[in-house]
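The structure is given below, and queries will be raised subsequently.
A protein chain is absent from this complex, but the other protein chains hold their places.
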Amino acid sequence: MELRGTKLSNDEFLNKVLSVTYYPELDYAWATGVAITKFLNGLKEGVIYGTKCNECSRVVCPPRMFCEECHTPMNEYVELPQTGIINTFSLAYIRTDATRRDKAEIPAVIDIDGTTISPSGFLHLINEDTPHDKVKVNAKVKAVWKSPEERKGDITDIKYFDIMED
Amino acid sequence: MKGKKVGMVSVGLTKFMRRAKETPKELAYYSAKMALDNAGITRKDVDGVIIGSAPDAFDGVHQKHEYLTDGSGGFNLPTMRGYVGGGTGVFSPIQGWYSVASGMNDVVLITTEEKMSTIQPSAQAGFLTIFDNMIERNLGPNLVWIFALEMKRYMEKHGIPKEHIASVSVKNKGNALDHPSAMLGQKLTIEQVMNSEVLADPVHLLDISPVADGAVSFVMMSEDKIKEFGIPLDQVAWVDGVGWNVDTTIWTNRDLYYPKYVEKAAKQAYNMAGQKDHSPETLRKWLSFAEPYDPFNYKELHHLEGLQLFGKGEAPRAAFEGVTARDSDFPVTPSGGLLGVGNPIAAAAGMKAAEVYLQLTGQAGKRQIPKDVTRGLAQAWGDLMQVGTVLVMKGGQVQ
Partner (left out) sequence: MQLTGESMEKVAIIGVGVEGFRPEIRDLSYKEMVYQAAVKAYSDADINPREEVDTFISCEEDFSMGTSITDEYAPDQLGAAQRTVHTITGDGIQGIVAAYMQIKTGMFDVAVVEAQSRSSDIKTHNQIQHLAFDPLYARQFDAIYHSAGALEKRMYTSEFGVSEEAIANVVIKNHENALRNPNAAYGMRLKEFDVLEAEMVASPLRDTEISSSVDGSIVVVLANEKVVKEKDSNPVWIKGINYATNSPNFDTREWKKAKYAELSAKKAYQMAGIKNPHDEIDVFEVDDTYAFKELQHLEGLGLFEYGKAAEALMNGEFSNKGSTPVNVSGGVLGMGNAHDANGLQRISEIVEQLRGHAGRRQVKGAKTGLAFSWRGVPTTAGAVAILSKE
């Protein structure tokens, strides 16, 4: 089979072929609704909320207005501890734009304490100053908050999670 | 199986390239035209067109399927685009199946296309917006993170040595040396993979498939039409089973070590094909080979387990020991996969479906598996570690 397609070298791509440049200017303002509004307002106040399903009794985080398992309303909000365990993590040297960092960021899935399924929590960051040998799956962590004045109802109101010493 | 019997009668592929000169429409045209020519039909014979392409952000084109219609042969025809993120390339022929099996269309032309080099400075930027707009994007995540998180969980759960996972890169990039579309076929050692740059531990550079531009097309038609066109059965691969499944969006509430959604999609496909025994030993005999989705090396193993082809945590050792080599009893990714051929998202998974067709019809050239192949499987995966799409086909003369 003779296959078609014209490969461009880096130089050809950047300097030799004609291209049309376009910068999309897109703005969105997503309404956060019932459950995530409660969650984000909680973060502003320094509280982590989950919800409980009256049908299956699961307590989950982040909170939702309906249970994805039962497809029934979830309206019992539960204040959860500010601690959890690392379900999984990475030492990440690559940024969103594919450029490299010298020092690793440490994204992790935080399994928040007080939830009844495992994992149940959210994506966040571990303090990047933590020695890498301390960052382990199942390590206990606690939320470190921005100051109340800095908090604005955003996931980044939690600065990061710190490993708890035994 | 109910509905009309559906056969794939041809495929068309472009080269896979880091940067293509051609526009997305032109890439789609190349593969669509080749598929039509290989089937010995023209656009006049086609009564439905299906388009598969992943995020619109890569092209900066809204309603991308409308934009691609002319290149994909859809002028003045019913055209439709089904979409399940990275799972799309295998889903598109599944959509071809249901279009024909339903009696709605008799002959469909399917094109999977991706041009990732348009977005600047990097395709990575297009991936930021796959994350949750309310509680994730402000953390500045990127696509490699989620693979790293999933890979870490998988390795941790089963205590998998990195060498075992690295062996998949060696195998697939080696297999790709024989693929005419391939952009990254190469002979590597496990040490080279292990020692390549750490991007997001445990993910190293050579664990990842390369970003690419390319297109793959298929022609699928009903049994009646295959007879009417006089297409010989050794040029046909019959659809035997299909399945697709999407898990909850809330991926931080799932244990990533095992893709339950792939299991469900696979069982749906096996059951449709009448294969009710889902034990790995039986399935590895029933299927001659598999093309599971391998955007990262560990994903091939993760998927082999989800597909029930190996027990949980057992695929890595099997791969390391050569059980999945092209000349072994159970070849896995004889094409070279995304790791070796390249990863133009929708087209990459399309390439895997095409490989099943080419192997079953003896057209795989230097890649032809050196044993009788009667039945093969292609699988893709996507979204936020969430989608499984499974296509099982059998040879034209297999009952």
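To keep things simple, chains are lettered A and B as they appear, and every chain counts its residues starting from 1.
Keep this in mind: a contact is a pair of C-beta atoms (placed from the backbone, for glycine too) under 8 Å apart; a residue touches a chain by one contact, two chains touch by 3 or more.
In this text, all values refer to a predicted model and were calculated from it rather than measured experimentally.
J.: Can you list the shown chains that the absent chain is in touch with?
T.: The chain that is not shown is in contact with A, B.
J.: Any idea which of B:113, B:294 or B:383 touches the chain not displayed?
T.: The missing chain is touched by B:383.
J.: For the chain left out of this view, which of B:65, B:375 or B:394 touches it?
T.: B:65
J.: Which is it among B:3, B:40, B:140 or B:180 that touches the chain not included here?
T.: B:3
J.: Determine and list the subunit B residues touching the chain excluded from the picture.
T.: That gives, for subunit B, the contact residues 2-3, 23, 47, 54-57, 59-70, 74-86, 91, 95, 97-99, 101-106, 126-127, 129-130, 132-134, 224, 243-250, 260-261, 264, 268, 272, 382-384, 386-387.
J.: Footprint of the hidden chain on subunit A, which residues?
T.: Missing-chain contacts on subunit A: residues 20, 22, 24-36, 64-66, 68-71.
Rule of thumb we're sticking to: only the chains that are shown with their structure count from here on.
J.: Taking the complex as given, what residues does subunit B use to touch subunit A?
T.: 13-22, 27, 30, 34, 60, 117, 121-122, 124-125, 127-128, 131, 133-136, 138-142, 144-145, 148-150, 152-153, 156, 180-181, 183, 198-203, 213-214, 248-250, 252-256, 365
J.: Flag every residue of subunit A that touches subunit B in the complex, lowest number first.
T.: Spelled out, the residues of subunit A in touch with subunit B are 1, 3-10, 12-13, 17, 22, 24, 28, 30, 32, 36, 39-40, 60, 62, 64, 68, 87-98, 104, 107-110, 117-125, 137, 154-156.
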